[in-house]
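One structure, pasted below without further comment.
A single protein chain has been omitted from the complex, and every remaining protein chain is retained in its original position.
Read from first to last, the chains carry the letters A and B; within each, the first residue is number 1.
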Amino acid sequence: MSHGEPESFVRKYIFSVDHKVIAKQYMITGLFMALLGGFLAYALRSQLAWPGDSIVGLGVIAPHAYNSVVTLHGTIMVFWVAMPILVAGFGNLLVPLMVGAEDMAFPRLNMLSYWVFFLSTIVIIASFFVPGGAAGGGWTAYPPLSGTVHASGVNWGMNLWILAVALEFVAFLIGGINIITTGINMRVPGMSMWDLPLFVWEELIASIVFLLAVGPLIAGAVMLLLDRSFGTGFYAPSAGGDPLLFQHLFWFFGHPEVYVLLLPALGIMGEVLCAFSRKTIFGYRTIVWSVISAGLLSFVVWAHHQFVSGLDPRLAFPFSVTTILISVPFAVHLFAFIATLYKASIRFTVAMAFTLAMIALFMIGGVTGVINGSAAADIFIHDTYFVVAHFHYTLVPIVFFATFSGIYFWYPKLFGRLMNEGLGWVHFAGTFFFFNLTFIPQFALGLMGHHRRIANPQIFEFLRDGQGLQVLSTIGVIGLLAAQVPFVYNFFASMVRGKPAGRNPWEATTLEWATASPPPHGNFDEPQTAYRGPYVYSPPGEGPDWIPQFEPPAEALEPDTAISETAS
Amino acid sequence: MTNSAIIEQPMETATELPNSRMAIWWFLASEVAIFGGLIVAYVLVRLHHPEWGEYASHTINAAGAINTMVLLTSSLAVVLAHQAVEEGKLEKASKLLLTTVAFGLVFLAIKAYEYTHELHAGFTPVTNLFWSFYYLMTGLHGLHVVGGMIAMIAVSRSVRRGEHSARVECVGMYWHLVDIVWIFLFPLLYLAS
Partner (left out) sequence: MLDFLPENISSFGGEIDGVITYIWRIILAWLVATEAVLVYLLVRYRRREGRRAAWLPATTWRAKAWILVPAVFVTICDIGIEARSAPVWDEVKLELPEPDLLIRVTGRQFVWTFTYAGPDGELDTADDFEAITDLYVPRDRVVRFQLESADVLHSFWVPVLRLKQDAVPGRSIPGWFEATADGRYEIACAELCGASHTAMRGRLTVQPPEIFDAWSSTMAEQQSL
């Protein structure tokens, strides 16, 4: 398994086994796919605001093409943006560094998982260009619509969709096993499980949840492919099959999947929150237990997506109860984050702003979920834009606000420099404002009864009054995309022009800050030891307001002025 | 290059479990989830279809029973191979692994005989949902058998050369899982209720 620093360009930057390079590959692929997913969002929102008009950059969208746009927007954002960036990208970058390892447990498997993922990316992009167009059955791909060619008119697009998702699952299964093994097994001496940074905990639990939840859907996807290609009838009532079976398999995975994305995001936020509030996390073990219990509960809530799906109505009550109960561990988690700010000394950086905004916005997503979780209210709310607004208020903070926070925060460990804070604030302000402008109108539209995945709301009389809100929301998404321009510029320009960061620009405590920025091949100049918990900020008494995990107790506790000058 | 000197040593891990063993456990957990999902789906559908008991009577119980014995015996061979590695008898371990592969071949041969027989009798994967499940589950299991055999051939060669002897344990655990899955499939698919 040993490997020295590779010499050739290809080995160093393309087929690299170095976890930091692989992390960058995941992140950059994910960010690129985010642009694609964002463009699809722009396309579908434009269609909704100005139905039938030609859309700049795309032309007129036919109804079946609209279905493909909606389907691929959701699919790409979940599987090709959120998963690679949050789970694989940050997981690869940070888990080995935070536990003090020189690489992942299985570097070559790690490379393999990225390239399987890359292949899946090619397949999903290719699915746009095959005859019949891309999959149009929604990101949930419910059969019979997705199960037969004649129902949707989409043939190869759907097959490639299933293939791409399956490849992606394989990639993240391999990657997840690697992350779990690394996080549990590769900890430096002195680091017990209770000394792990929160990010590592959340990443571990997310990977375990993914690994246990995805199996049934893999089986379900195989059955769907067999139904399509060989005429079996797993989901066809005429053959004794049941379309609801797929829904169960899908949501048994689909709900935990939300937490697979949420947990790494919360982990990122925990690190950022402590570093910039100069305060230890409030209730470290309470948070870890809340995450574990949420992970367990997430396996028994799935049918809340199916209250009105034809499920036995007597099942609504138990699933409604578990769903509403799962709000409790997450309430504990968020309350702990908020309590961390009590008696803190808060430094407002761009990274911190994104984390704080994530908390503020995610709460909106969280509380509106309670309405969906109540089976009675769901009769009206289900499959309306209220649900769309709700899950975008959870997923956009998770996938974008937390990601941005993490990128601004760990940019030094990616590229050795700091991103420009001024541009960062422009990015933050634009993203925050336009995000709300996009989705607040959708709550109102949902309450009007606006159902999902329709290409032209104007044909319904009860939705005509909502056209102003449609336009507002579309202006929001255009603004939201425009607000990413300073970020994209900042991201690339800072690689060469950013201020050199030094080892520990934020005066943070975890092990990734013990090494150079960016860390060399093999990560650390010398083997590390953990001497204390991860968040010793502002310990009682005088002295510096942080004591890193890696600092031996015997040494003088004066801050190294050379590395801390960039922090203020 | 100081760090490469360190990792030449056998990896010491925080839990004292080797990485490979830890990873294979989690891998097996994910396999359990796949087969578990499939089996639960099958059982739930079957509860609505009492007539499947009659379809299941067309499977060849004797063949399934013999195959259960074949797989159990092969698992024993893998256990012995692991034991041989612990005792340092690499040559013996390598041979025992190949013995397991041979049992795997017997299993597949019997399975192939069954498939031919059933297809000739007109029971194809699209005959009805029972047979769809039957072919899907036994087929997926068969692919796992093939995968395990390939892995064991590779491990048996490297063990003979004295390398990667820890991998014997990994393929062994994987093979046990394949075995256990079969022990679930056999009564569910073959034995009419």
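The rule we apply is simple: a residue touches a chain if its C-beta (ideal position, glycine included) is under 8 Å from a C-beta of that chain, and two chains touch if they have at least 3 such contacts.
Quantities reported herein were computed from a predicted structural model and do not represent experimental measurements.
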Omitted chain - touching chains that are shown: A
Selected from A:V56, A:I122, A:A429 or A:I459 as touching the chain missing from the view: A:I459
Residue among A:V17, A:V260, A:A351 or A:A375 that touches the chain left out of view: A:A375
Options A:P63, A:P189, A:G422 or A:P527, residue touching the unrepresented chain: A:P63
Residue among A:V321, A:V471, A:A493 or A:A516 that touches the chain left out of view: A:V321
Residue numbers in chain A that touch the chain omitted from display: 63-64, 66-67, 70, 136-138, 142-145, 151-153, 237-238, 241-244, 277-286, 308-310, 313-314, 316-317, 320-321, 324-325, 327-328, 331-332, 334-336, 338-339, 341-348, 356, 359-360, 363-364, 367-368, 370-371, 374-377, 379-384, 443-445, 447-449, 451-456, 459-462, 537-540, 545
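Note that in this section only the chains that are shown with their structure count from here on.
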Where chain A and chain B are represented by their mean Cα positions, the distance between them in whole Å: 34
List of chain B residues in touch with chain A within their complex: 1-4, 6-8, 11, 13-15, 17, 19, 22-23, 26-27, 29-38, 40-41, 44-45, 48-49, 125-126, 128-129, 132-133, 136, 140
Touch list for chain A against partner chain B, complex: 1-4, 102, 105-106, 173, 176-178, 180-181, 184-189, 191, 208, 211-220, 222-223, 226, 230-234, 239-242, 245, 248-249, 252, 522, 524-527
